[in-house]
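Here it is, the structure in full.
Only one protein chain is missing from this complex, and each of the others stays in its spot.
So that you can tell them apart, the chains are marked A and B in the order they are listed, and the count of residues begins at 1 in each.
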Amino acid sequence: MRCTLSLFLLATFCSVLHAQSAREIVRRANDLMRGSSTYAEIAMTITKPEWSRTVGMKVWALEPDYALVYVTAPARDKGTVTLKRKSEVWNWLPSVQRVIKIPPSMMLQSWMGSDFTNDDLVRQSSILDDYTHGIDGVDTVEGHPCWRIVLTPKPEAGVVWGKLVLWVSRPGYLELRTDFYDEDGTLVKSFIGSNITTFDGRTLPSRFEMIPVNEPGKKTVLEYHRLSFNVSLYQSFFSEQNMKRVR
Amino acid sequence: MLAAIAWKNVWRSKRRSGIMIAAIAAGLWGGVFAVGMFTGMYDAMVAAAIDRNLTHVQVHAPGFREERLIGLAIPNPDSVVAAIRSNRGVETVSPRTVIEAIAASPTSTQGVSLFGVDPGSERAATSVSRRMVAGSFFEGGERTPVVIGRKLAEKLGVKLRAKLVLSFQRPDGTIVYGAFRIAGLFDTEATTFDGRTVFVRRADLDPLVGELLIHEIAVRIASNDSLEAVAGALSSRFPALRVETWKDLAPELKITAESADITMGIFLGVILLALLFGITNTMLMSVLERTREFGVLIAIGMKRTRVFGMILTETLFLSLTGAVVGVACGSATVLWFGTRGIDLSFFAGGLSLYGISSFLYPVVHPVMYPTVAIMVVVAACASAVYPGVRAVRLRPATAIATFG
Partner (left out) sequence: MPNGRTVLAMFVRLAWRNLWRNKKRTLIAGGSVFFAVFLAVAMYSMQTGQHDFMIESAVGMTTGHLQIHGKEYWEKRSLDQSMVLDTALLRRVASLPHVAAAVPRLETVALISRGTVTKVCPVIGIDPPSENAMTGIDRRVVRGVRYSAGGEGTLVAEGLARTLGVDVGDSIVIYGQGYQGVTAAQVIRIGGILHFAIPDLNNSLVSLRLPDAQDLLSAPGRITALAILLDSDGALDETADAIRAMADSELEVMTWREMMPELLQAIAADNGATVIMLLILYVVIGFGVFGTVMMMTAERTREFGVSIALGMKRRHMMAVTVIESMIIGMLGACAGIITSVPVTFYFHRFPIRLGGDYAKAMLAYGLEPIIPFSVEPMIFIGQGLVVLAIGAISALYPVLVLRRLEPVGAMRGARR
């Protein structure tokens, strides 16, 4: 009897330990990609069955509420600026010299033709607070030893997924792959990190692919060419006036 | 005296009178049945729209119907709802929070109209709760249940008990997300409605919105006849709000209803013409047959006007008897089909796919019986005029000599 009880306690203790460490792993991996403020130069390649195109951009971000995106390519879109402040999004359109606020009903429109929507830019689901985390085992991704971590959304969280499976590299806390499952356990999309590089003293994947499973021929690839952390940025930078000035 | 002779004449020739009565009764039966069909079809169409979501009268803050902004809510909704409830002729009231929201599933996101309702009031006010094809309208014990159209569920790629994340902008501009479980799917046969309508309990929605916001008060009244009266009373009571009847809210429904009225009028006209001609023919035959009889009557000194009057009175008796029989048959037919329904898919291919609505339930408003009956009696008497004139123009000597 005592033996059973202590075994039970031990099991409970271990699972708590595991859960905490799983959350810790996710936190460290998440922090690695973010700083309190960041500046990035990214090439986003959108591939659809019929066409593909690449959008170049510069991104300034002040976590968690502010971001400003300046489009550098292609020529027709050059100069377009997207500003996110909390849950609102504005666009600056150089060709018509106007700032337009995106109304709620347009938030589902894809952003610059990608698989991301305006809503994705502002949707704040926290990978730490909205899920419970558990280590599912160890694995290898592209030769990197990884923890395989399962994230289960908390019941009241505004998350559509049934579960997320994360592969985080064991020494470096690199988030190398995330699989998104629906509640029936069907894989919906994968987010894959690769091309490990060092930016601003941090070793990170520099290429991310978003691949929807059910839509063959469709994917979005993000390639980071520059990434700096803790740059000096203030809230005042994320203003309507600055949208028109930024280069 | 004339009436007595006429009455006796009617029953002297049972077969001839029988034919006349049958023809008139058939005409009246057809008229009543046709009116029943049109009224049934029109009533069903209007009732379906009213029952689905429209209700008889809706109250909004000015501008809400055009802009559909979350901030355009009705001020002091509780007192307004209470005041509407206490109004005469009001049956049920369902206050609704109406928000343009986004529904997200793992594979898709869709723009939707989110209705926050009190399940009890909504169940009493509309028919969605009776159109469930899976689950129920907030009858189970789930936490944060949501009821959506089957069409929307298809677009989102979700099934019963799946999770649905609803998000919308609060009046202060912040976006809020809520996780709900699909507790029921409905199918009302209205594609647009089923493709973008989401119901949640106001008890679950209010905490997300952060305050009590009522954008729409749906009012169901006891009888459509008091529609304008109730709407008038409400709009003078709440001059700052917009009170609209279903006719204002769905003008296309009004047009359809009126076009049904016109078609009904034309069809009744055609039936009356057919009847008119049928009776004229029969009467003409009967006059020809009775040539000798009229000849004798005129020869023994009966005035021609009286002979004419006699024929008309006979027709009046015949048509009145026919009217009684016809109304009886017609109302019996309408009653019979009114409860069982006529399956239109039996007459028109391609309808069977649509289930319940392919049934037509004839209805006749009581006022239509005397209307149709009077029309038929007048038509019958009118059709006796020409044969009567023919009879009166007879020359007695020739008439009597005619080989009958």
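As a convention for this text, a contact is a pair of C-beta atoms (placed from the backbone, for glycine too) under 8 Å apart; a residue touches a chain by one contact, two chains touch by 3 or more.
These numbers come from a predicted model, not from an experiment.
Listed residues B:102, B:241 or B:360: the one in touch with the omitted chain is B:360.
Contact with the chain not shown here comes from a single listed residue; of B:286, B:313 or B:331, that residue is B:286.
In the complete complex, the residue from B:95, B:149, B:178 or B:278 that touches the missing chain is B:278. Even with one chain removed from view, subunit B keeps its contact list with that chain: residues 12-16, 19-20, 22-23, 26-27, 29-30, 33-34, 37-38, 41, 66-67, 191, 251-252, 254-255, 258-259, 262-263, 266-267, 270-271, 273-275, 277-279, 281-282, 284-286, 288-289, 342, 344-351, 354, 357-358, 360, 404.
For subunit A, the list of residues touching the undisplayed chain reads 46, 48, 50-51, 53, 71, 74, 76-77, 80, 91, 93, 95-96, 98, 100-103, 105-106, 109-110, 112-114.
Here is the rule we go by: only the chains that are shown with their structure count from here on.
If each chain is reduced to the centroid of its CA atoms, subunit A and subunit B end up 56 Å from each other. Here subunit A touches subunit B in the complex through residues 86-88, 104-105, 107-108, 117, 119, 122-123, 125, 153, 155-162, 180-183, 188, 214, going by the rule given at the top. Residue ranges of subunit B in contact with subunit A, taken from their complex: 100, 102, 104-107, 109-111, 143-144, 162-169, 173-179.
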